[in-house]
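A single protein chain has been removed from this complex, and every other one stays in its place.
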Amino acid sequence: MNEEESKSIMYVQTHGVDEPTKSATPFFLAAAAAAMDIEAAIYFTMDGATLLKKGVAEGVNIKRGEGGESLRFFMDQAQELGVKFYVCQPSLDLHGLSMDDLVDGVEMIGGAAFNSMALDADLVITF
Amino acid sequence: MNEEESKSIMYVQTHGVDEPTKSATPFFLAAAAAAMDIEAAIYFTMDGATLLKKGVAEGVNIKRGEGGESLRFFMDQAQELGVKFYVCQPSLDLHGLSMDDLVDGVEMIGGAAFNSMALDADLVITF
Partner (left out) sequence: MNEEESKSIMYVQTHGVDEPTKSATPFFLAAAAAAMDIEAAIYFTMDGATLLKKGVAEGVNIKRGEGGESLRFFMDQAQELGVKFYVCQPSLDLHGLSMDDLVDGVEMIGGAAFNSMALDADLVITF
């Protein structure tokens, strides 16, 4: 995968805690990308911000084979592999959240900054 | 942002009036893009077409801080900044809508035209 060493992917997560079957994929794919030496980030907007609230991911079970993992497992794995987390400022308002309510390691950005980052990425995949 | 003056972003809105927390973001980001001199368009497909029905956006409240704005505010802001609105023909059928039911300034396009426009855009972001 040498030719992809300098590539970047921005994943966008629009789904929140009320759609658990749509919660884990961006973390999973971003972690896979980071493991491939692709620069990976997740931008949480719309309902996505609700997944970042402290204590929430621990309570979401993602089925795998007979058992499962909590969403927190996928979130930690992504962050440990270097995936950056960004949250959309208006989506915090939408859900009555402030930055203090969120897990560590999240950066808040506005719409213009998101558009610039998205144009600069090699690929944007919105979920 | 000089280097982005000739860039274009096509946003795709799949969410409709039954998912109000997912309704405003494409208008907000497209308006931000237009304000950055990025050519911005929104393509409404799946349930997105329902947001374009006359009278609908006025009744959707988007929370901001203590108060909020109607979705119509975000829609008007985007159009005033030059964001183009396109609607997918089959999605009108899906919801029993005709072009006469929609707000002003919407153009109907088919699947082939959408694919061409999307390939020509610098970035496609689907919500």
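Assorted remarks:
In order of appearance the chains are A and B, and numbering begins at 1 in each one.
Heads up, the rule we're going with is that a contact is a pair of C-beta atoms (placed from the backbone, for glycine too) under 8 Å apart; a residue touches a chain by one contact, two chains touch by 3 or more.
Fair warning: this is a prediction, and the values are worked out from it, not measured in the lab.
Within the complete assembly, A:M36 is the residue of A:M36, A:L81 or A:M117 that touches the hidden chain. Within the whole complex, the absent chain has one touching residue among A:A24, A:A57 or A:L71, and that is A:A24. Touching the omitted chain from subunit A are residues 1, 4, 7, 9, 21-22, 24-25, 28-29, 31-33, 35-36, 38, 62-65, 122-127. Counting over the whole complex, subunit B has residues 12, 14, 45-47, 88, 90-91, 93-96, 110-112, 114-116, 118-119, 124, 126 touching the chain that is not drawn.
The definition used in the following text is that only the chains that are shown with their structure count from here on.
Between the Cα centres of subunit A and subunit B there is a gap of 24 Å.
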